[in-house]
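Please read through the structure below; I'll follow up with questions.
With one protein chain held back, the other chains of the complex are shown just where they sit.
Chain IDs A, B and C follow the sequence of writing; residue 1 opens each chain.
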Amino acid sequence: MLLAAGVAGLVVAMGLMIWRAIAGPSPYDRMLAGNSFGTKTVLLIAVIGYLFGRPAFLDIAIAYALINFVTTIALMKFVRYRTLAQPLCSPQDTEAKDG
Amino acid sequence: MNFVVTHFNYLAVIVLMMTGLYVLFATGNLIKRMIGLALFQTSTALLYISLGKVAGGTAAIKIYPDSPEAQALAAQLDPAYVAQFGVSGVVYSNPLPHVLILTAIVVGVATLAVGLSIAVRIREAYGTIEADEIEAVRAREPGE
Amino acid sequence: MNAIALEASFALNVALLLMLVAIAAAIAWTRSLVAAILLMGVYSLASAVWLVVMDAADVAFTEAVVGAGVSTVVLLGATLLVRPGPVRVDWRRAIAPAVLVVGVGALLVLAVSGLASFGDPSSPANAHVGRSYLVETPNDIGIPNVVTAVLASYRGFDTLGETVVVFAAGIGVALMLGFGPRSSLPQPPVQPGEHHVVLRVTARLLIPLIILFAFYVLFHGDLGAGGGFQAGVILAVAPILHALVFGLHATTAAIPAGFVRGVAALGVLVFAGVGVVCMANGGGFLDYDRLFMPRVEAMIPPGLLGDPTYSHNWGQHFGILLVEVGVLLTVSSTMVTIFCGFAGRATHDVGSAR
Partner (left out) sequence: MADATHWIGGGLVVAGTLLTLLGGVGVVRFPDVYTRIHAASLTDTGGATLVLIGLGILSGFTLETLKLAFVWAFVMLTTPAAANALANAAFSAGHKPRIGAFQIMKGESSEGAGPAQRDGGVAP
């Protein structure tokens, strides 16, 4: 019963994230919504596993948590730097620019 | 109305498939077309998985019939139903659509990549990825 | 407890499908390609949750790592290379597709009305072949995950075909786009004080864990959700993350292009080689029961590993494991090839090609 309530709350929160991902307005809002949607997906998978009596599916939740991060980084690099191949700048780079 | 309830999954999947098909046809942008194709493909996968679902079933990974997990799952269902449709006391969903779709998804991303790389080469050859502009360029250069 | 779980299953099914419809409509409606690609990733995540509700744990695994991970990155890489403007919308061009789509949709609804209702255990799809796989797997194969058993053993020849298709697609992308960084790109503009120390540290922590998790998924594939395809994609995500954070030059310095292509071929070779070994021992192609010579099989003590309630067929066990390793090698190196092809093709090549 409590788990079912938890699932319902997470689904509603995912719906709110979809609203933000569609509405924008800036690409960073969309990326934020996508990333947060992914985190809620991880939690939803975990709770569903216990609700339906097969908690072994937590593996899938682990995979989501890892993949979600990579997707967000790729989107961030795309929107901000227009490249996927260049390294993200390290502190030495910015110091060189400062000096 | 009863039809809508019993076939809700199929109807929703048809809406998704048609959305993908619409994106595929309505836009001239090749990248957007590939997105539409991916949408269509994912929706087809959803249709297969819907067909393989068995009411009250669980994932097709065997659990021991006398384990607490299996007992809890069987307790949710009518014993006659479990006896008729279960396999040694547990009702499983159909694994065959899962196998077909699992490989189809990985092959799908590989073919998506091939399609996108063709789009990239088209951009390099014609300077655009809008389908009608490509036609215009081809009309101007009849030698090709 | 019991009724709640069943009702919750159907309610969740309906809610997630409505969510998917909303996302698909937004993808069709938006003019921004970035938004469409991001929403495609969200669509994959939502459909993966739905797949878990539909008991398709293995498919959910694949959809999550492929749809939300690799295909988003590939789409982004392609978008970078073609540098499109905003998607143009012309309502006159939308009429004919809309009519067509409504027509096809109506035909499909007509076709679907002939299907058995959702969840029917005695429908033709569920009653015959699928059920016999469930019944026979403990005797024939002896592993708990029926999906892996069907994938790697019953339908092993089909899976070999799929692996070859993935391999061929990787070759196609490599031929069309090349492999890896071809020239030094201009550095992106750096603002003072802008650096990504947090990302670099996190990536350095995560990359080994991703690789470890990929191998867990591979070796756990016959016991729970997982297998060669999923593990391959997860393994490919580690170099992709490395390239995203530390640059593609560093990644190709660590993993040379030739090595990756060789591994892709090796995977197919391992898969087909297992089949040939089975033939050499007097069985059919990919008949894992004949993987070992009878003399070797007799030397394995019964009940060596696992639970004695499942009959243990060692040929099947090792055959499936070897085949999954082959799939892992091919899939992971193909995904890396595809990523490097898209990310490494310099954007100014596009301008100079004309």
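We take it that contacts are C-beta pairs under 8 Å (C-beta built on N, C-alpha and C of every residue); 3 or more make two chains touch, one makes a residue touch a chain.
Quick caveat, the model's predicted, so the values are computed rather than measured.
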**OP:** Specify the shown partners of the omitted chain in the complete complex.
**Re:** A, C
**OP:** Would you indicate which residue among C:Val87, C:Val129 or C:Ala265 is in contact with the undisplayed chain?
**Re:** C:Val87
Original post:
What residues on chain A make contact with the chain left out of this view?
Top reply: 1-3, 5-6, 9-10, 12-14, 16-17, 19-20, 24-29, 31-33, 35-36, 39-40, 42-43, 46-47, 50, 55-56, 58-59, 61-62, 65-66, 68-69, 72-73, 76, 79-80, 82
Original post:
In the whole complex, what residues of chain C lie against the chain that is missing from view?
Top reply: 31-35, 79-80, 83-87, 191, 194, 196, 198-199, 202, 205-206, 209
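In the analysis below, only the chains that are shown with their structure count from here on.
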Subject >> Topology of the chain contact graph, where touching chains are joined (line, ring, star, complete, other) >> reply: complete
**OP:** Determine which of the two chain pairs, A-B or B-C, is joined by the larger number of C-beta pairs in contact.
**Re:** B-C
Subject >> Rounded Å distance between chain A and chain B, as computed from the means of their C-alpha atoms >> reply: 22
Original post:
Once you find the CA centre of chain B and the CA centre of chain C, what distance in Å lies between them?
Top reply: 13
Original post:
What are the residues of chain A that contact at least two other chains?
Top reply: 52-54, 56-57
Subject >> Residues of chain B touching at least two other chains >> reply: 58-59, 61
Original post:
Taking the complex as given, what residues does chain C use to touch chain A?
Top reply: 1, 4-5, 8-9, 12, 15-16, 19, 22-23, 26, 30, 32, 34-35, 37-39, 41-42, 45-46, 48-49, 52-53, 57, 60-61, 64-65, 68-69, 72-73, 76-77, 79-80, 181, 185, 187-188, 190-197, 199-200, 202-203, 206, 209-210, 213, 216-217, 220, 224-226, 230, 234, 237, 240-241, 243-250, 342-344, 347
**OP:** Note which residues of chain B are touching chain C in the complex, please.
**Re:** 3, 6-23, 25-32, 34-36, 38-39, 42-43, 45-46, 49-64, 75-77, 81, 84-85, 87, 91-99, 101-103, 105-114, 116-121, 123-125, 127, 129-130
Subject >> chain B-touching residues of chain A, taken from the complex the two chains share >> reply: 52-54, 56-57
